[in-house]
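Selected chains only, in their assembly positions.
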């Protein structure tokens, strides 16, 4: 569970609802037709931008933003070094029986165990990483697209409301409330974009970057194992994936 | 047929017309001179930006956004593996008689069958891909240009309307309706840009990216066939073009 995402979504809603409640009635801010314009218009624009399949899959993708980042680079490096030691001692084939938790690492080790040459393994895995990034980008882009369209649709709604209000100003008393309603679509659009869609797109981008980093660490591991790199040399190389502060414990271990 | 594009265009129009109808008369929002300023001005600016030939071809290009994405990577991989097996068994020349559905794959196989060296085939096909991307970008750029110009022309129309209204405020009753009319061009510009032009440009960009991916899969296939790559090795390589979830069935097939 990614607490930050959940806290952020609930906190954002809480703050906005609180502001709305404090100033009077919540009902003032509830206008179904306005909601239909903004949400419906945003969905329509997003449908034009993406294939139906991707659009329908967007909510499943959004869950990634709420799910916790599972892979701890420290553990992965430990596992990589263990595999590397096994391969040095008992040969590449001995890796076939090792239990490997990360599926991408497993796939890479399998490619190596199958006797594929290092360049081929590197090419396949690199291509796998690159194409996975492109697929992930589609997910982020849907939320970016929602974040772009919602304020635009909000503005369209407000313009429609203003034109209607301005064409019919016989009753001065009605001008204020009519304008309040016209502004609601702009408010809805701003909330959807800034409290949900754009931040979710950002978190998805970060998730994708983390995964890419993990995969590139794995790529390095497989390459090192195939080259028969000394595990201590490999440790030096893999430790660059950790921030300075986290490298120390491993150094202690090395000393032990 | 790309259902999403059609749904999006119709849905967007529906939502906006609904909002317009709900608030009173649709006629309020129909002002031919305003429409002429926004549409005419946008066409004029787009004509300056692009050659006449590209501009006239834009509507034909827009149809791509409504057409379904034909190429299923699964089928393409299957076809690639079949061709690769044939080439391994009976030589490159045997490919000449194979029925090949995808024209780019056909062109590449023809280049290989003609006895061109792999580097030349790769260079020709890569260049073909790159130059096709550039041509596709012109199509997208026309719709992006429309999406940029329409709101600007809408603003110009509103400014003209405001200047006219402000210069002649003798009758206070006429101020509201005059301002309503002035705002119409801004509304038209926002609708054209956000409910049509920009989303269409986005879908065209996605189409182009999909085609590019398909072509790069084909490039890989031709290269593999010319190198005489083992079909099972090739399958591993081509499967990276599929998301993780879709790779399983093929794995089963391999096991069979």
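Order as written gives the chain letters A and B; numbering starts at 1 within each chain.
Just so it is clear, a contact is a pair of C-beta atoms (placed from the backbone, for glycine too) under 8 Å apart; a residue touches a chain by one contact, two chains touch by 3 or more.
Quantities reported herein were computed from a predicted structural model and do not represent experimental measurements.
Visitor: Considering just this structure file, the complete complex holds how many copies of the sequence, given 2 are shown?
Guide: 5
The working rule: only the chains that are shown with their structure count from here on.
Visitor: CA centre of chain A versus CA centre of chain B: separation in Å?
Guide: Measuring from centre to centre gives 25 Å for this pair.
Visitor: Under the touch definition given earlier, write down the residues of chain A that touch chain B in their complex.
Guide: That would be residues 33, 36-37, 40-41, 43-52, 55, 103, 111, 116, 120, 123-124, 127-128, 131-132, 134-135, 145, 149, 152-153, 155-157, 159-164, 166-169 of chain A.
Visitor: Give every residue of chain B touching chain A within the complex, in rising order.
Guide: Answer in residue numbers: 2-5, 7-9, 11-12, 14-16, 18-20, 22-24, 28-29, 65, 69, 176-177, 179-180, 183-184, 186-187, 190-191, 193-196, 198-200, 202-203, 206, 209, 213, 233, 236-237, 240-241, 243-244.
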